[in-house]
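One protein chain omitted, others in place.
Up next is chain A:
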Amino acid sequence: MRIHTDYLTSRRWLLFVLTGVGFIATVIVSRFGLIDQYVELVAMYVGINIILALSLNLVNGYMGEFSVGHAGFMAVGAYGASILSVKVFSSSAGVWVFPLAVITGGVMAALAAVVVAIPSFKTRGDYLAIVTLSFNMIVKSVLENIDAVGGPRGFLGMEKLTTLPWTFAWTVVSVWAIRNFVYSNIGRGVLSIREDETAGAAMGVDTRKVKLHAFVVSSFFAGVAGGLYAHLLQFISPRTFDIIKSTEILIMVYLGGVGSIAGSITGAVIYTVLIEVLRVLGQWRMVIMPLLLVLLMIFRPKGIFGFMEFRWFEPVARKKKDEAVVPYRAAAREQAREQAGELLAINGLTHYFGGLCALSDFNLRLNSGQIMGIIGPNGSGKTTLFNLISGYYRPTQGSVLFNGAEITRMRPNEINSCGIARTFQNIRLFNNLTVTDNVKVGMFNSVNYNAADAMLRTRRFNDCEGKEVSECVRMLLELFALDKYASEAAKNLPYGLKRRLEIVRALATRPQLLLLDEPAAGMNPSETGALMELVHRIRDEFELTIMVIEHHMSFIMGLCQRIQVLDFGVTIAAGAPDEIKSDKKVIEAYLGSSGVSTRRDK
């Protein structure tokens, strides 16, 4: 969903010009006092609120977490900046004190963010909300107990250093940097956490790293906003940054729309201006504001711009087609050749759910280039096996060796980085992301630039994004005939293509071993046939080793060289398809102990 503004897309330079003109205008306006001081003050509030809303939107909108204590980070920034400008430097130290103070405030807030980011590794949703809330309360409480910054009485003495040009510049920088962060590799990691954290980890997204980055970046800008705020009001107290302030920021974000830069800007502008306009109503304005929010949630729950973006906020990847790209398949092939031989070895793998033994003493040897099938009745432990291999469950006993190295207790994303990719029984795509972005998430570990490169749009970023990533994705989509859906949201694809996209996304992680969990579920015979061809093709073209769980017997018999049969967690047979077909135990497991003979007797 995008608002198409091709006119502006083709005139991107207009944006730069407008920004420059805007900055010069703010300088002139504030220098010569051309506008009413009150209007100027409101304009500065708008700028600060845009930064705040945008920074919270990064965590709540883009990452899909629910942080309710954003004012805590603002407080850290405000106090940090004020201490620097009042206590460390004398007032007349020079013009560079202010930007330095604001940045220091941001850095301090970013450091404080670690406190919130670490619990977020394990917990999310409502519990993370509590963590952020507690953080807000703790910051307020700590500040109230530090006498050096005035304790509960508040902190005075800042000069009025925040001016309209400064506010404008910081707002533009924040919008630009956060946009750049969102539209980068790590930004896609952030989106994958919102869409489906489990699937993200399976695609190699280091969710801890991504969360840490998102919280740190978000808090940095909240701290910057705090620094600006402190030097605008020239007075801050712990009460300034309580839950009510946090709620205000939340309102701006959700009013404007989650997961949208345009939304945050709109939300901040509308809220700030409305609050001022409604001042005539006295106390009743604070009654009307929340009422508006509730009505908005009921009639337009995503906010004004929920998940929508103006085209001109989205960056254009700079394509560099002239340079040669290392073909993905050749690289994969080379890698596979090096690793020929035994790829996967599972020894005595056992897993209990409470008292129930889901998998018992499972052993397996898998050589490179094979296609192996795992079959068995429902509840026989097939998916449990996949979850153990890919790191979602910790086995009660046993070990998994991949390329001779132990991977038993690694996290899912680490296992993916070792070269194991998977699909899921019930398709887990990143539904609101485009087909292209779904595949790009799979390339999370294939980029060589970091978050700073992304935010500053360095050359390293442009080279990697514009060349390697986009070329590789284009190639994969073309190869699997998904290219005409490239900018379609994944949720809009028909069922068969969703299955295919999930496989493509897994391939983008450059695996050596691909685990397919019931890829043919819900397919008719002709679709199943096509899928069988596809799997063969993948194996040959990408030199992959494949393990498949499937119930379609014709599919599994036609595809696999070896089959292992599970029943109630126990391996009851293993061997070539023909051996399995005639195995007595297998027939029993599928048809019941006397199923075949009784029928004949009658």
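As a convention for this text, contacts are C-beta pairs under 8 Å (C-beta built on N, C-alpha and C of every residue); 3 or more make two chains touch, one makes a residue touch a chain; residues count from 1.
One rule holds for everything that comes next: contacts and distances are computed from a predicted model.
Q: The complex lacks one chain in this depiction; which UniProt name from "3-isopropylmalate dehydratase small subunit", "Ion-translocating oxidoreductase complex subunit D", "ABC transporter permease" or "Heme/copper-type cytochrome/quinol oxidase subunit 4" does that chain carry?
A: "ABC transporter permease"
Q: Of A:Phe89, A:Tyr392, A:Phe568 or A:Tyr590, which sits in contact with the chain we cannot see?
A: A:Tyr392
Q: Considering the whole complex, which of A:Tyr254, A:Tyr271, A:Phe402 or A:Phe555 touches the chain not shown?
A: Result: among the candidates, A:Tyr254 touches the missing chain.
Q: Give the residue, chosen from A:Gly157, A:Pro301 or A:Gly558, that touches the chain omitted from the document.
A: A:Pro301
Q: With respect to the chain omitted from the figure, which of A:Thr383, A:Thr436, A:Ser470 or A:Thr545 is a touching residue?
A: In the full complex, the listed residue that touches the missing chain is A:Thr383.
Q: Just one of A:Gly22, A:Pro99, A:Pro119 or A:Pro577 touches the chain that is missing; which is it?
A: A:Pro119
Q: Spell out, residue by residue, where the missing chain touches chain A.
A: Residues 60, 66, 68, 115, 118-119, 122-123, 126-127, 129-131, 133-135, 137-138, 140-142, 144-145, 152, 198, 243-244, 247, 250-251, 254, 258, 282-284, 286-287, 289-291, 293-294, 297-298, 301-302, 383, 387, 392, 424 of chain A touch the chain that is not shown.
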